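Heads up, one of the protein chains got dropped from this complex, but the rest are sitting where they should.
Presenting chain A:
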Amino acid sequence: MQRLPELICPAGSLPALKAAIDNGADAVYLGLKNDTNARNFAGLNFDHRSASEGIRYARDRKRKVLMAINTYARGGDSLRWRAAIDEAAALGVDAVILADLGLLAYAHERHPSLRLHLSVQGSATNYEAINLAQSLFGVQRAVLPRVLTLDQVRHVIANTSVEIEVFGFGSLCVMVEGRCLLSSYATGESPNSHGVCSPARFVRWEDNGKGMDARLNHILIDRYGASETAGYPTLCKGRFEVEGHTDYVLEQPSSLNVLAMLPQLLDAGVAAIKVEGRQRSPAYVAQVTRALREALDQAGQTGQRFSVKPAWQQALSKVSEGQQVTLGAYDRPWK
């Protein structure tokens, strides 16, 4: 049997963490209740007490806990981010997931034994960038942005000794991760600066009599017919009029789903497969973790004879954004 990549699942709350562990996650990732992580949503995330309890729950079952501190510290105001790293070290997490170079340097110097993962928000898409992070800060794992084809993922892995983590399931973003300005354009706040894309207080859904209007800071970004599936209220997934046609211009609401290429990812030698969705509920975490755990185990046992069970596909499609799934950049025909 092949050595399996770790299955890394999201936890926005203690019940979600337990759901991930109970359904077979090898590790969970979580964030603190502030803007030091990219899911800074009201009422979501962990404080010291719930994080300690979650870490105990995971450790008792021999699983790992990673802490995402993956937003960018603001100039002259980096205390909160440094404090988050100190807290992660004090809590005894298995690794911190960082994007900001200054914070990587801080963590490396202040907590030399703390394991560092380079966040997807760090936007390192080539092995030179990853190897530089390794030599400068001792980064042990890098999470690849969802912009690379499977061949490009293989190429990165062949040229670095840093472990490579890839996304396996979840909402897609417009694929300039760590560099997107769309949320800032509409609201003045973005994942990198405030830890949230399309902050909820700027979002309004209104019944227009024939369906639903979605507005972001008063800008009409989509109009759904009565039975049309919906997505998250982000500019990238809105429909706009271009040259007389109104349609998705940047991206359709859909979720990445790598079930169909699990054997290839295993062969490529990825160290971990990550599930997106710290903002989602324990029900989502349970359903997605269960399906991917079974699929991964099956892929490890059957290799190239692996076939996707309809039940997994069904479970994942149901919880997908816009109820659509895609292989994303992994199998795009263009370069």
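Just so we're on the same page, contacts are C-beta pairs under 8 Å (C-beta built on N, C-alpha and C of every residue); 3 or more make two chains touch, one makes a residue touch a chain; residues count from 1.
Here is the rule we use: contacts and distances are computed from a predicted model.
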Not-shown chain resolves in UniProt (candidates "Ubiquinone biosynthesis accessory factor UbiT", "Sulfite reductase (NADPH) hemoprotein beta-component", "Putative hemin import ATP-binding protein HrtA" or "Cysteine desulfurase") to "Ubiquinone biosynthesis accessory factor UbiT"
Considering the whole complex, which of A:182, A:286 or A:325 touches the chain not shown?
A:286
Per the whole complex, from A:136, A:200 or A:219 the residue touching the absent chain is A:200
Footprint left on chain A by the chain that the document does not show:
12-16, 18-19, 22-23, 41-44, 199-201, 203-207, 212, 224, 226-231, 253, 279-284, 286, 318-323
